[in-house]
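Notes to accompany the following structure.
Only one protein chain is missing from this complex, and each of the others stays in its spot.
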Amino acid sequence: MTSTIRVINPNSNPAVTDGIAEAVAPLARPGAIAIECVTLAEGPFGVENQADMDSVAMPLRALVAADEAADAFVIACYSDPGLHVCREATLRPVFGIAECGVLTALARGDRFGVLAIAAPSIRRHMRYLRQMSLVDRLAGERALDMSVAETASGEATLERMIAVGRELVSADGADVLIMGCAGMAGYAREIEETLSVKVLDPAAVALKLAEAMADLGLTHSKAGLFARPPEKVFK
Amino acid sequence: MTSTIRVINPNSNPAVTDGIAEAVAPLARPGAIAIECVTLAEGPFGVENQADMDSVAMPLRALVAADEAADAFVIACYSDPGLHVCREATLRPVFGIAECGVLTALARGDRFGVLAIAAPSIRRHMRYLRQMSLVDRLAGERALDMSVAETASGEATLERMIAVGRELVSADGADVLIMGCAGMAGYAREIEETLSVKVLDPAAVALKLAEAMADLGLTHSKAGLFARPPEKVFK
Amino acid sequence: MTSTIRVINPNSNPAVTDGIAEAVAPLARPGAIAIECVTLAEGPFGVENQADMDSVAMPLRALVAADEAADAFVIACYSDPGLHVCREATLRPVFGIAECGVLTALARGDRFGVLAIAAPSIRRHMRYLRQMSLVDRLAGERALDMSVAETASGEATLERMIAVGRELVSADGADVLIMGCAGMAGYAREIEETLSVKVLDPAAVALKLAEAMADLGLTHSKAGLFARPPEKVFK
Amino acid sequence: MTSTIRVINPNSNPAVTDGIAEAVAPLARPGAIAIECVTLAEGPFGVENQADMDSVAMPLRALVAADEAADAFVIACYSDPGLHVCREATLRPVFGIAECGVLTALARGDRFGVLAIAAPSIRRHMRYLRQMSLVDRLAGERALDMSVAETASGEATLERMIAVGRELVSADGADVLIMGCAGMAGYAREIEETLSVKVLDPAAVALKLAEAMADLGLTHSKAGLFARPPEKVFK
Amino acid sequence: MTSTIRVINPNSNPAVTDGIAEAVAPLARPGAIAIECVTLAEGPFGVENQADMDSVAMPLRALVAADEAADAFVIACYSDPGLHVCREATLRPVFGIAECGVLTALARGDRFGVLAIAAPSIRRHMRYLRQMSLVDRLAGERALDMSVAETASGEATLERMIAVGRELVSADGADVLIMGCAGMAGYAREIEETLSVKVLDPAAVALKLAEAMADLGLTHSKAGLFARPPEKVFK
Partner (left out) sequence: MTSTIRVINPNSNPAVTDGIAEAVAPLARPGAIAIECVTLAEGPFGVENQADMDSVAMPLRALVAADEAADAFVIACYSDPGLHVCREATLRPVFGIAECGVLTALARGDRFGVLAIAAPSIRRHMRYLRQMSLVDRLAGERALDMSVAETASGEATLERMIAVGRELVSADGADVLIMGCAGMAGYAREIEETLSVKVLDPAAVALKLAEAMADLGLTHSKAGLFARPPEKVFK
């Protein structure tokens, strides 16, 4: 029997969904694990601030609640928007790629660093790490802060990522790096080889954890924080 | 010139709004501070879980952004729903009663206790305290866990509050108590007298902090976490 | 009825008292809140070290205990000397400007920075932040370390403050700055405009919190740490 | 191509190895993941104290270094003996079931509880949680403290586990429980059903994480703590 | 050459000084270490609250600064009054028995408990532990809360101490106990034998640390917090 993992891109940019789909496709296991990626139609074009985060929470919940085909869900955005409300809405496991990335990094090295797209997201990530009480082994988080012109060239992007990653390793003491955006997956291997530290693509990691937990039948706890509330209709 | 503080009840129960309005009315300062309470029409009947929290965030943001008359805002629910997204949306200061209650308690005693309505909200409050890195001086949080029948009598409610508060003081070591719900305001004074510890009504505290900050012209920082994003239309 | 807030400058330099008085004068509310500043005659000329701190504690306590006209007290020195012993000595609320500054900063941004006069006070402030368990959201504290000659010119002082503040923002990640000395009040607005982060004058903040708490009748807890001891005569 | 995961029972009791083998057998994926369990011949009959822990570290290292057939290793003892030295000795990933259990629990609920066999191991586990900086979300750890006679009956053991688990949930606030011993696997499902919280068998969890990381080719970082030392012969 | 260690009882009760003197007398090393106990004449009859603490700080400083015969100082009160200001005032080492007790306990077991005389001092001790960032390995602190009548009998006191100590061990998990008052020294050995955990008399521990540091010529740092201020005359 095949388990289906639904990977949700919470922004409405289909090119991002395509990139994620391509990156995780090799992780499917025919006859066991199917991976299906979907774009959140109601999402903003990119998740860049608090309003973007909060605007997708209820649509993600609705999507998860209505999706009867999926056995597990991965929210493919490094801010984990809507993670808690989706867990509340379903008995099936829901994974956030930031949470998965950090928890996995903690077993792959001693202190982790995060490569962010832009400075503003660093504070949001920090606040989230505090919420999870997982800040003590953060070596640092640094932003690429590239202009659109610069990112046009994949090579320039890679060079910048390597430069920023090197700072995380040398100045901050990271021995594991997390790509702080679902769209960075394609660069992980080259950075890893250049810097000689582990580099995690959190979407891939989340996908594999989803598979593992689906195999184990291990969802999140329905006691406590994620207890299912009585049905309400949200206006 | 009069500053107007808009107190928003994020649930759609007008009786709660009326109770808050009555409690904070004496804090108005004619000619200086006007207090106007409003019910969030889109809110659930009570904010009891994550879906309730997340469902009001964007409506609160819209209400705040559209309200041109208010000089400051107080979100009158002890879970501080939508606080961050509202701060992002306006240059005027926005206050959450949980944040105000805890920060004030830290200067009124050494360790604070919280009286919650029901057990599930305790975990949500704990997660929020972790997010704010303000958990170290929490003595404890305990729930009333009363049935509707029991709360029908104000006297039974008061008795239960005193019993739970006594546990927070004696067993947990609290020397300041926070009423963990906007609707508990009316009981604060009697509990304080019976238990001989300070008891904070967080809505009143938030209202006064809003006045103070309005007087100082001191809003939240628009750098960092609350930087105003470029205009987007949220679907 | 008018509430009187007594602002105590714990050093014996009347010029400092005058500066504070001038800065907080606009915060008075005729008919409601009177502000009266006083110099601690027994204080050293400046509070610069532990002996200065400890030498003013008991005189501050005596002043507070003997002052029957005041409804609330503000100790206007960013080291909060004598704060605990004064709270023990009176049923009226006592405010320290450091405590008020930090607690307020926590609601105005995500991480705060502090501008100190000189390096030695930074360690004392750090120890105090540890005592309050409020160190986790400190971005950093940096000292002006100016010579007397340099501070002679207000413009040079402002320039230095802006340079140090910029380091706190850019290198340390602060989005709120606290002026770490009661005498810096005059520069707050210009730094705020130049650096585009919130800048708190902690004396003004403490004054407004004192007003708010006086309005609410909310003193510090007399259980626990600030329980009033039986009368003793201190030699 | 099939990846082989070597599960090592670090004590020399073959009955324990057999129990683990039986528990994890269903997790094999024919043609993809083979699971092979092995007993550490040099191990003590049970790992119960520091000497037991330290006595198996170098033998585990030798076993891992000499095992050319395995693609990943799981050390199946809830004290994670020898984990760091094994990671130093190989480029292949090594998993400890305590580390895997805790990191997984953090994504399955808000606060976790641990069921220990006996009181002394609780302190060792606490020290290990401190080392990992993962103590903040521990609800509590409690021991079964059963006599041998009592454990003879599976039913009595289950009853005791449920009683202790209930304390972890009700008194300590856990919403996820971890079975704090590789030998407790058989009871997980029944406890979960009775207490309505998630119950993790850490050996199964570690096995699945090993599969996931093997699929991803994601080993631990060889920079920093686990950098491979130059060859030495240990006496 | 003989080093002289001055043990200062900061309260003015000579019976307490005599008790301390008797307890530490066996720790003198003729020809090497002389121990001389002194009563602070300006002290209150007992150090029981913040005013007691703050009232002795400057007199302790004066005593230390004027004492040219001593090579090291021990402040024999478990609240460490005046410790920082005394360190600032002299190049010779100054020891507080609380600081010494806690730091020593951390190397004698995993988690320490404290036996306090009365409940109010517990909060003060907790605040001090927070200031030192040494709170994480505190198992708990519990008060004897005995009436004067009860303490009249040494046997009743011992029984009460054993009962409270047993709670610290069994319920709180302490494996080392600290006598939280300089006057409890005489009971340490019997409690230790009854409860089978280590029991520290912090005055004795501080005395031996003072000897050790005197032998090593190791005073506190005169950089940073304890840098000697320029001479002032305190009014």
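When the chains are written out, they are named A, B, C, D and E in that same order, and each has its own residue count from 1.
Here is the rule we use: contacts are C-beta pairs under 8 Å (C-beta built on N, C-alpha and C of every residue); 3 or more make two chains touch, one makes a residue touch a chain.
Here the structure is a predicted model, which is why all the values come from computation and not from measurement.
Colleague: Indicate each shown chain that the hidden chain touches within the full complex.
Modeller: Across all of the complex, the chain we cannot see touches A, C, D, E.
Colleague: Of D:28, D:57 or D:143, which sits in contact with the chain we cannot see?
Modeller: If we include the chain that is not displayed, D:57 is the one touching it.
Colleague: Could you tell which one of D:37, D:89 or D:117 touches the chain left off the display?
Modeller: Residue touching the absent chain, from the options given: D:89.
Colleague: Give the residue, chosen from E:35, E:57, E:85 or E:100, that touches the chain omitted from the document.
Modeller: Of these options, the touching residue for the absent chain is E:100.
Colleague: In terms of residues, what is the contact footprint of the unshown chain on subunit D?
Modeller: Those residues of subunit D that touch the unshown chain are 42, 44, 48-55, 57-58, 61, 82, 84-85, 87-89, 120, 123-124, 127-128, 130-133, 224-227, 229, 232, 234-235.
Colleague: Identify the residues of subunit E touching the omitted chain, counting contacts across the whole complex.
Modeller: Per the touch rule, subunit E residues meeting the hidden chain are 27, 29, 32, 95, 99-100, 103-104, 106-111, 132-134, 136-137, 169, 173, 175-176, 196-198, 200, 204-205, 208-209, 211-213, 215-216, 218-226.
Colleague: Tell me where the left-out chain touches subunit A, residue by residue.
Modeller: These residues of subunit A touch the chain that is not shown: 110-111, 136, 173, 175.
The definition used in the following text is that only the chains that are shown with their structure count from here on.
Colleague: Please state, in steps, how far subunit D lies from subunit C along the shortest route of touching chains.
Modeller: 2
Colleague: Could you quickly compare D-E and B-C and let me know which has more C-beta contacts?
Modeller: Of D-E and B-C, more C-beta pairs in contact link B-C.
Colleague: What whole-number Å value describes the gap between the mean CA coordinates of subunit B and subunit E?
Modeller: Spacing between the chain centres: roughly 43 Å.
Colleague: In angstrom, rounded to a whole number, how far apart do the mean CA points of subunit A and subunit D lie?
Modeller: The separation of the two C-alpha centroids amounts to 27 Å.
Colleague: Provide the C-alpha centroid distance between subunit C and subunit E, rounded to the nearest whole angstrom.
Modeller: It comes to 32 Å between the two C-alpha centres.
Colleague: Subunit E: which residues touch two or more other chains?
Modeller: As it turns out, subunit E has residues touching two or more other chains at 123, 127, 130.
Colleague: Should the pattern of chain-chain touching be classed as line, ring, star, complete or other?
Modeller: other
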